[in-house]
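Yeah, one chain of the complex is gone here, protein chain that is, but the others are all in their spots.
Every chain is named by a letter (A and B) in the order it is written, and numbering of its residues begins at 1.
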Amino acid sequence: MLYRENGQFKTGYAEDQQIFPIRQDRIVILVLVAVAFLAVPLLANEYLLRAILIPFLILSLAALGLNVLVGYCGQISLGTGAFMAVGAYAAYNLQVRIDGTPLLVSLLFGGFCATVAGVVFGIPSLRIKGLYLAVATLAAQFFFDWAFLRIKWFTNYAASGSVAVADLSAFGLPVVTPVQKYLFCLSIVALCALLVKNLVRGHVGREWMAIRDMDVAAAVIGIRPVYAKLSAFAVSSFIVGIAGAMWGFVYLGSWEPSAFSIDRSFQLLFMVIIGGLGSIMGSFFGAAFIVVLPIVLDRLLPALGAGVGLHVDTATVSHVVLMIYGSLIVFFLIVEPHGLARLWSMGKEKLRLWPFPH
Amino acid sequence: MGPFLETLLGGLMTGMLYSLIALGFVLIFKASGVFNFAQGAMVLFAALAMARFSEWISRGIGVPAGGWAANLLAFAVAMAIMVAVAWLIEKLVLGKLVNQEGITLLMATLGIAYFLDGFGQTLFGSDIYKIDVGLPKDPLFLFENTFQGGVLVNKEELYAAAIAAALVALLALFFQKTTTGRALRAVADDHQAAQSIGIPLNRIWVIVWSVAGFVALVAGIIWGSKLGVQFSLSLVALKALPVVILGGLTSVPGAIIGGLIIGVGEKLSEIYIGPMLGGGIEIWFAYVMALFFLLVRPQGLFGEKIIDRV
Partner (left out) sequence: MKSKSLPLVAAIVAAALSATAPAAFAQAKEQFIPVLSYRTGAYAPNGVPFANGYVDYLKYVNAKGGLNGVRIIYEECDTSYQTDKGVECYERLKGKHGGASLVEPLSTGITFALTDKAPGDKIPIITTGYGRSDSADGNVFKWNFPLLGTYWSAADILVNYIGKKEGGLAKLKGKKLTLVYADHPYGKEPIPYLQEASKMHGFELQLLPVALPGIEQKSTWLQIRQSRPDYLFLWGWGVMNSTSLKEAVATGFPRDKMYGVWWSGAEPDVKDVGDGAKGYNALTLQHGAEPNAKITKDILATIHGKGQGTGPKEEVGSVLYTRGLLASMLATEGIKRAQERFGKGKVMTGEQVRWGLENLALDQKKIDALGFTGVMRPTSTSCADHRGDAWARIHTWDGAKWNFTSDWLQPDDSVIKPMVKASADKYAAEKKLTRRTPEDCQSAGGS
């Protein structure tokens, strides 16, 4: 009843090719953007911004990047943490060595360096496929783990190996308080999401999906695997690199290489799978799920325990969080292997028929 | 020359230890097509069960800890637990995820890994526990006359390598000579054909995961005896992954040979190239080595060729 396309006629190619061709969709997105940009900064408290929304935004950007590679192009990569690290350290080095570099330039430089790294470590994908490629990308993960620990030039010869940035500002506006950081991250994420959505809708995206579905057939009809696979690695690493730079600069402030370890890579892969492979919305859903879940469990379990009269110590809470985390992932995979994005689109389909059952 | 021999021997033996863990991966992949990222967690879980039960049994019955009785009973109990885990995994996870894509199954095993990590530590505790199966700890020095200081051979690892070899021989016998073994090979070859001749897939998967659990238990005992049983034991699996892909995901001899190659490569690189680069390179060197082998043979040295039909 509400979600119908009746009466919405397209009278031009531009209208036909919109990202959101249905007016109701456009309205919902506009409301969402308005809430995100206007309502949340005014209403959310500092803890919510600092500890939940900012990591959610940055990780959803990284998940977006990974989704391009795994979801749209079908190349499994377990080295995402390493590319985030490359982005972060490259941005740090530019910021520290050339005084007065604008923050955005540093972030873009981080993305660019991550792109180079991604393409180099993506070359094996031309020969290796499937699970073998997944494990081979771990080479990137461990190599960069080691490189940022050992090669002192990257950390500006800091004796401890820890680096820090402070006093960020973009276009003259400071990016220091949680609200400013949140708006900064939100703008970049919105921009990148738009960029990726348009890439995916176009020629390049179709090439990626063709390679994902049947790469031999794609090669037969004239899609060059080299170009498609390496461009997927390039775009994915660019976005992941920016996300990594933002993670270090905006969220952590001060970091060491273990912030981008293999656990981060697995976490991002979880986000992509649970959110939905091959879906932009899916990256956001997955990131929300994975970011919020441990925090909710951390609060919920002692509260539940107190309700029952048991004092639950932090070790038990951590272990139980791990158990519930693992089981929920398995549960989601069983119930909806195509992820939360599929649930969302199913919901939309049901909404089209509502209030009729079929 | 002496140090080189030492490094070589050390690498070969470490490689055998990695193969122990790699065997678990290969077994499960061969029979059910699932890349079991939970193998490390299974090793930890099995080792924890063995260590704690050995302690509890010795305290409960009054036999000395580390003695034959305690260890044997603990082994039996731990094996029973691993079979139960295998059955549960098949029932709750694999059975519901039949026919899903490889990456979904991979993620499911990662979820199982997190679950086992948390569950194991909740049940058995997060301290460092001891496994004492009588493996000797002191070193053996060979050829002390030929080389200054002799060539160091780690007795514990020598025993471990022997156990690993025995395990492989046992598994080979199991696969070749018994009916269940033949059924497992049939399932590994082609699931649908095996089903069509009446082999019960579900039961086969439970058996395979139990055998993998047994391998995990043996690996857990050996690694646990070497390092002490605690959380980081599950991270040893990350060192066994290059072995698996280098040898080929579907090949048991590949796991052994891959292990030897990775072990030797790792140690030689760390000792001879490492100091030039500041040290600590063995982790990524193993992966990079595997990567280069894969560039030449994309399915690993002994793996099955992936045939794409268009």
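The working rule: a residue touches a chain if its C-beta (ideal position, glycine included) is under 8 Å from a C-beta of that chain, and two chains touch if they have at least 3 such contacts.
Quantities reported herein were computed from a predicted structural model and do not represent experimental measurements.
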| item | value |
| --- | --- |
| Chains in view that touch the one left out, judged over the entire complex | A, B |
| Selected residue (touches chain absent from view) among B:Val83, B:Leu152, B:Ile199 or B:Leu295 | B:Leu152 |
| Residue among B:Thr146, B:Thr178, B:Asn202 or B:Ser232 that touches the chain left out of view | B:Ser232 |
| Residue numbers in chain B that touch the chain omitted from display | 3, 6-7, 10, 14, 121, 126-130, 137-139, 141, 149, 152, 154, 156, 226-228, 230-233, 235-236, 239, 266-267, 270-271, 274-275, 278-280, 282-283 |
| Chain A residues touching the omitted chain (full complex) | 45, 47, 50-51, 146, 149-150, 159-162, 164, 166, 252-256, 258-259, 295-297, 299-300, 303, 313-315, 317-319, 322, 335-336, 343 |
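Everything below uses one rule, namely that only the chains that are shown with their structure count from here on.
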| item | value |
| --- | --- |
| Gap in Å, rounded to a whole number, between the CA centres of chain B and chain A | 33 |
| Interface residues, chain B side, partner chain A - complex | 35, 92-93, 96-97, 100-104, 106-108, 110-119, 121-122, 126, 238, 241-242, 244-245, 249, 277-281, 283-284, 287-288, 290-291, 294-295, 298-300, 306, 308, 310 |
| Sites on chain A touched by chain B in the complex | 70, 76, 124, 127-132, 134-136, 138-139, 142-143, 145-146, 149-151, 214-217, 220, 262, 266, 269-270, 273, 277, 315-316, 318-323, 325-330, 333-334, 337 |
